[in-house]
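Everything below concerns the one structure shown next.
Let's look at chain A:
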Amino acid sequence: MNALGATLFSPLAGIFLLAFIGHRRWAKTVNLLICTATFVTALLLAIEVFQQGPILSVNKLFYIDGFNVYLILLNAFVGMTTAIFSGPYMDHEIAIGRVDDRRMRLYYSMYQGFLFTMLMALSTNNLGILWVSIEGATLATVLLVSLYRTHESIEAGWKYFIICGVGISQALFGTILVYFAAVRIIPISEEGLLWTVLQQHAGQMDAGVLSLAFVFLLVGYGTKVGLVPLHNWLPDAHSEGPTPMSAILSGLLLNIALYAVVRFKMLVDPALGSHLAGNMMMGFGMLSFSVAGLLLHRQYDVKRMFSYSSIEHMGLMTFAFGIGGPLATFGALLHMIVHSLTKSAIFITVGHATHVAGTQKMSNIRGLIRTQPFVGWGLLIGTCAIAGFPPFGVFTSEFLLFTATIKSYPWLAPPLVLGLAVAFAGLFRNLQPMVFGEPPVGQEAVVANMWPVFVHLTLVLWLGIAIPTVLAQWLNQATIMLVGKGVL
Partner candidate 1 sequence: MLIASLSLPEQVVLTLAALILLSSFLLLAQVRLDSLINTFALQGLLIFFATVLMAFIAGKYHLLISAALTLFLKVFFIPGQLRLLIIRLNIRREVEVIGNPSLIMLFAAALVLFSYYVALPIRELSLLSTRNTIAISLAVVLIGMLIVISRRKAVAQVVGFMSMENGLFFAAVVSTYGMPMVVELGIAFDVLVAVILFGVFFFHIRAEIGSLDTDRLNHLTEVEK
Partner candidate 2 sequence: MTGFLWAIAQTFCVVLAAPLMAGWVKWLKCRLQNRKGPPPWQPYRDLLRLSRKHVVLADTASPIFRMAPYIVFSVTILAVSTVPVITVQLPVAALADVIALVGFLALGRFFLSLAGMDVGTAFGGMGSSREVTIASLAEPALLMAFFTLAMNVSSTNLSTVICQLAQRDITLYPSLIFSSMGLILVAIAETGRIPIDNPATHLELTMIHEAIILEYSGRHLALMEWAAMLKLTLFSLLIVNVIVPWGVALTLVPGDLALAALIVTGKLLVWGMILAVSETIQAKMRLFRAPQYLGLAFILSLLGMMSHIILEV
């Protein structure tokens, strides 16, 4: 239990600490230390959960089970590696004069704030607090998106704020409806939003109210997941903010919004006794997957392109959770990890690449592999991994959910393959000249720390070849919670 407290406390303390010292030269080290502390405590928490099973805090405010523990660990890990990357990246931004001292304080403080709200969202047992935390994550990141104060970044920030704010309000309405359904059958109304309590009574709640609630929840949190047609904010926010932000937005925030949707689906399914929620998720997922795959072809900005790739993968996961069944669910859970690791690695590499080329326009990024081989190779391998090449983990998870699709909905298998092929083509037509093309005269290497990329991609490779037992156990546990039976 103390590990959980520490996991939450360290970023919380970080918010205030870095708000004061964020502009110092050594702030990046402090930031990294705090993130490392968070990761270590998260690791301790994971061990605790592994040994003792699900933990419910005394005041019933926090609940850690197989589903969220691995996401907490992932969060803390990506937060830490991105902090490693963020150091030299932000130094470069200071050097070229894009940010000043005040904004650096804001940046570091809100970096921790963002991690805190996400950890809070994951660990809380109260579905209302889940909403509060996800809204909090928007509030923490909105000023980071507009950090550079250019016309574009302010536009992106405003769009992000308004669209996500309006979207997530729908989710609150859904939450109110769930609470409304719950207080009718749960004697203590104060406990009407506690996940542990709701789960026990899931089957008794009124089907009509819950199906309505789920529509609102899917639309609300779906906005945050970036599901088409509610995705407009996502490419803008990713492309205009600082790259470390894009890495954690893409790698973590989207996952957590999806986590919220899935948590609610677990409540709705037993009450409805039908596949309604799943069908809605499949529809939204398939739409996002296909539209994003096609839009990949039209991009000119490298960060925009990869954010569309994020939409595509989030769509794929939503689709997989929608199918239900142990295999698809297990695949989706695994995909959450591998996508998050790969995508943050790609954004880190892209961050360095844009510094090398001095622009985010793909037509001006050329010959990375000659100017700075590590960055070039990193981008190439990362993109191979995200496109689903074996033996990377993305291939494994995509293969799992492809198998599940063939089993449950064979007629959806061809569009799925087609969509993957389209996305693959979209990525590689742009990637090839960026990596192999002729470098412009005077293009020079920059200070880059490629260790996070290396670690992430190695992990993805490892997950593609063999999933560690601990993780497999957790994923299996989560699968059992979600669909009633596991794969192992």
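Of note:
Criterion: a residue touches a chain if its C-beta (ideal position, glycine included) is under 8 Å from a C-beta of that chain, and two chains touch if they have at least 3 such contacts; residues count from 1.
Quick note on selection: all candidates are chains of the complex that A comes from, given by their letters.
Since the structure is predicted, the reported quantities are computational estimates derived from the model, not experimental observations.
Touch, as defined above, links chain A to just one of 1 or 2 in this complex, and that is 1. Considering their complex, residues 61, 126, 128-129, 131-132, 135-136, 139, 142-143, 146, 149-152, 154-159, 161-162, 165-166, 169-170, 172-173, 176-177, 179-181, 183-184, 189-193, 206, 208-209, 212, 236, 239-240, 295, 298-300, 361 of chain A touch candidate 1.
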